[in-house]
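Of the protein chains in this complex, one is absent; all others appear in place.
As written, the chain order gives the labels A, B, C, D and E, with residue 1 at the start of each chain.
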Amino acid sequence: MNKLPNAELVMIPGGTLITKTPEEGRQLAMLIARHTIHNIQNDLDELKQGRSVYSVNPDSLTAASQVVALEYQTIAAANNYWRDQ
Amino acid sequence: MNKLPNAELVMIPGGTLITKTPEEGRQLAMLIARHTIHNIQNDLDELKQGRSVYSVNPDSLTAASQVVALEYQTIAAANNYWRDQ
Amino acid sequence: MNKLPNAELVMIPGGTLITKTPEEGRQLAMLIARHTIHNIQNDLDELKQGRSVYSVNPDSLTAASQVVALEYQTIAAANNYWRDQ
Amino acid sequence: MNKLPNAELVMIPGGTLITKTPEEGRQLAMLIARHTIHNIQNDLDELKQGRSVYSVNPDSLTAASQVVALEYQTIAAANNYWRDQ
Amino acid sequence: MNKLPNAELVMIPGGTLITKTPEEGRQLAMLIARHTIHNIQNDLDELKQGRSVYSVNPDSLTAASQVVALEYQTIAAANNYWRDQ
Partner (left out) sequence: MNKLPNAELVMIPGGTLITKTPEEGRQLAMLIARHTIHNIQNDLDELKQGRSVYSVNPDSLTAASQVVALEYQTIAAANNYWRDQ
């Protein structure tokens, strides 16, 4: 087993949901989604093997993008949708 | 590998969730959903191959439209549902 | 290929989320869900073929109705749930 | 084909999301979920055939109950969660 | 057929979404999720057969837990997240 470094296991990288821009918020959403996976499966070898499967399966990509959409709902609300930007 | 141009990898094209109309908001929702996929799989050849599969599978189309629905929930809330339009 | 007419590709038919009644809001939710599919697959022949598959598959029908439920969450919130009706 | 009567095709039976009790709200959620299906597939014979399949498949039942959960989110919010009951 | 007793068919057991604690709210979420299933399939024999299948399938368990998560979103909001506890 090839355990992920601890930095990859932080659940909310940066420790806050507040970001400067919608784009940074979106990057955080992706990061949170990925680190959730890391916390369920922390073996880098398994993750790489998994990626070779899901990254070429359109339904898997849709499912992954749905998780990002849900995380972004949370982050966007936290930032009042960056309305005062 | 045939990497997507950088413009296809911007996560929130235009950099804001605020749009003039519900229609523009919906177009943004679709764009955000697509660019999320691009950021998970950035090889245009794989994306084209994937499209040939999911675009003729009704369950895949339903799943894709669900992601757009979720993105639109966020964008519509950001715009106060364009109530003062 | 048998491309859909442009009217079928408008993402928010009527251009607003505001409707007079909960029933009209629900019809709009269904319309938006369908037009999202149209914007991903705009070949009427493929859509007809897809319909012959999903319309007789109960799990496909459940998945389709879930998308309508999500769109309706947005539309109902936009209309303050028609509380002052 | 054995088309459903029109009453089964009303999308929001009763025409309002407001109900007296949480229980009535839940019944409305189930009704709305069912009538959405009716509006996608209005042939009673197909619906009966589908029911014979999904009603004995636990994953299908879970998926159906998820749609009801989503409809109830909308109805409960519309009724301010019946807090002043 | 072995029909469930009526108490198992009440959709919102207790008749309210308001609970004293987050734990009680969670128990209500599980109960509501189960009673929704009961209202779609009220034959105890079928439910027992279904349980023997889904309870040993991790993807089925994940799907079931997602429904509970959605019901809990509603209940937690109804209780203002028990902030003044």
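Note that in this section contacts are C-beta pairs under 8 Å (C-beta built on N, C-alpha and C of every residue); 3 or more make two chains touch, one makes a residue touch a chain.
These figures come from a predicted structure and were not determined experimentally.
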Chain not shown, its touching partners among those shown: A, E
Given A:Asn2, A:Gln41 or A:Gln85, the one touching the chain that is not displayed: A:Gln41
Chain E residues touching the omitted chain (full complex): 21-23, 25-27, 30, 55-59, 61-66, 68-70, 72-73, 76-77, 81-83, 85
Where the unshown chain meets chain A, residue by residue: 10-12, 15-18, 32-33, 36-37, 39-41, 46, 49-51, 53-54, 57, 59-60, 63-64, 66-67, 70-71, 73-74, 77-78
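Keep this in mind: only the chains that are shown with their structure count from here on.
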Identity of the chain that, by mean CA position, is farthest from chain D: A
Separation of chain A from chain B, taking each centre as the mean of its C-alpha atoms, in whole Å: 17
Between chain E and chain A, distance of the C-alpha-averaged centres to the nearest whole Å: 29
Residues within chain B bordering two or more other chains: 59, 63-64, 66, 70, 73, 77
Chain contact topology (line, ring, star, complete or other): line
